[in-house]
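Missing here is one protein chain; the remaining ones are kept as they sit in the complex.
What follows is subunit A.
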Amino acid sequence: QAIDDDCNQTGQLLAAMLDWPQGTFASRVELEDGAVRVQREVDGGLETLRLRLPAVLTADLRLNEPRYATLPNIMKAKKKPLEVIPAADLGVSGGSPRLKVLQVQEPPARAGGEKVESVEALVEKLRQSGRI
């Protein structure tokens, strides 16, 4: 999930463009001979895939525990050079965005609920509003 639009598509797009297999939301990665076993976090639980290498993986937060920054490294961080490379230098053209944001809106405000007298009334209401 990219830090700007949270779209969860970069890894997947890359895999499609390269025609490589993909293992996204990886919470465990084990290398095997010429392949990688990826445990993925999915809505229903965990899914384990075996992908032939080369493959594209994206990490879930459960994959690793980030290290603590050390005091010397914090101090060195300020002095590290920040190199700016223009896209043209890498032989990449068309750096302008191809996504256009049309509209951003909040989800509708949550409307108040309604108390009903009996279970039958509840079922009737649910059926009426098309929920069941």
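Note that contacts are C-beta pairs under 8 Å (C-beta built on N, C-alpha and C of every residue); 3 or more make two chains touch, one makes a residue touch a chain; residues count from 1.
FYI, contacts and distances are computed from a predicted model.
Undergrad: If you had to name the missing chain as UniProt does, which of "Autophagy-related protein 101", "Isobutyryl-CoA dehydrogenase, mitochondrial", "DELLA protein" or "AP-2 complex subunit alpha" would it be?
TA: "Isobutyryl-CoA dehydrogenase, mitochondrial"
Undergrad: Which one touches the absent chain: A:I3, A:L31 or A:A69?
TA: A:A69
Undergrad: For subunit A, which residues lie in contact with the unshown chain of the complex?
TA: With respect to the unshown chain, the touching residues of subunit A are 68-72, 74-75, 77-78.
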